[in-house]
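Everything below concerns the one structure shown next.
Here the complex is missing one protein chain, while the rest keep their positions.
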Amino acid sequence: MTTPPGDALPIASNEDVVQVRQSVRAVAAAVGMSLVDQTKIVTAASELARNTFVHGGGGSAQVERVVNARGRPGVRLVFTDKGPGIPDVAQALTEGWTSGGGLGLGLPGTRRLVDEFELETAVGEGTTVTVAKWAR
Amino acid sequence: MTGASDSAHLSTLLESERETLLGRWVEIVAATMRGRLTADELRVELGELYALIERAVLGGDDEAAGELRAALGEISRSRARQGFTPTETATSVFALKQAVLERVEASADTAAYAEFAAFSSRVDELGLVTFETYAAAREQVIADQMEQLLELSTPVVKLWDGILGVPLVGTLDSARTQVVMESLLERLVETGSQIAILDITGVPAVDTEVAQHLLKTVMAARLMGTECVISGIRPQIAQTIVALGVEFGEIATKATLADALAYALDKTGAHPGERTGA
Partner (left out) sequence: MDRVPILKIGEVLLVSIQVDLQDQTVLALQEDLAERIVATGARGVIIDITAVDIVDSFIGRMFATIASMSRLMDAETVVVGMRPAVAITLVELGLSLGGVRTALDLEKGMRLLGAPLPAAGPGALDGR
């Protein structure tokens, strides 16, 4: 069930968001995450996939099984879109701020669900969010 | 791997003098065991090693070499669990050199003596294998114990029909608070309980992170349709919580576990002496 690196899942519809959740769940379970940690990473994936679809105009998600420096297994997710990008990153990462439309709790909530969080964005070029979570 | 031809004399010696050498080996090791393992137990254990060493070290048999490593690993793991020191464990292997050397010297066989140096360094390697496995096994024992302690130190008890209690004692860190939170919420579902009391009388200090975790536990319990009361908040902890600016809001907090239980009984409409289904 592990998606090999480079094999990205498309995010072009609401069904794709569900598909991403299911792939992440399978990999998180396979690396031996606790039920709570599985739920956290799947929820984070759901938030980010929806962002990619709604704000980024669609894109892709890469779901990988990884091992960190201390030998702990985990899951890494990379969400990429070619959308408008985020003009003010600091603001997007500020607590209590969402881009409106009633979607998402913004990125700070998602960031709390994972162990590693990285945001790369350029206005007019797109956004890439990389997150990782390790099995305890 | 030492070829058979390089150690012909030693091979012959180990084969022909098996009983004497093994007996001496067991004798030397038994002296260091101070009765924790009997000579018979040692004879079985070392007898197996002896045969494997003959095949692997002197005979150059690769398959036996793998078996030997596995056998050594098994011995050091069981020694680690029984509380032997790593030195004692490695000495069990090194003692073979002493037994063999004594025989070689007695036989005055110079060819066997020349082969002994290579044999000795091979046995040293085997001793180090036990050391490595020993260290890994001890780490595993420590990790298991930590996990057991974590579970032991966070019991979730039923105080009354529909009321659970968690008496927290000792220092609360982030990991432990998380374990408490998860097991408490699981137990609420399993028992269909309406109220949980988190008693922190035995907790010496609360920092921001722990206070946040307690708060999250209460909020998660609420999302599940249950209530969580915190009791045993001592004056210093109350001061800390206020000073840290953690918002405990409308969470029910009680000074003592008794107050919390009275509150919970009142909430669930239970009356002591009229337990249902008791």
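Note that the chains are named A and B in the order they appear, and that numbering of residues resets to 1 at the start of each chain.
As a working rule, a contact is a pair of C-beta atoms (placed from the backbone, for glycine too) under 8 Å apart; a residue touches a chain by one contact, two chains touch by 3 or more.
Quantities reported herein were computed from a predicted structural model and do not represent experimental measurements.
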Residue of B:163, B:188 or B:210 touching the missing chain in the full complex: B:188
Touch with the omitted chain, as defined above, among B:76, B:92 or B:226: B:226
On chain A, residues whose C-beta touches the chain left out of the figure: 14-15, 17-18, 21-22, 25, 35-36, 38-40, 42-43, 46-47, 50, 95, 102-105, 108-110, 112-113
Where the unshown chain meets chain B, residue by residue: 161-162, 181-182, 185-186, 188-189, 192-194, 216, 219-226, 268-269, 276-277
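To be clear about the criterion, only the chains that are shown with their structure count from here on.
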Between chain A and chain B, centroid-to-centroid distance (C-alpha), Å: 36
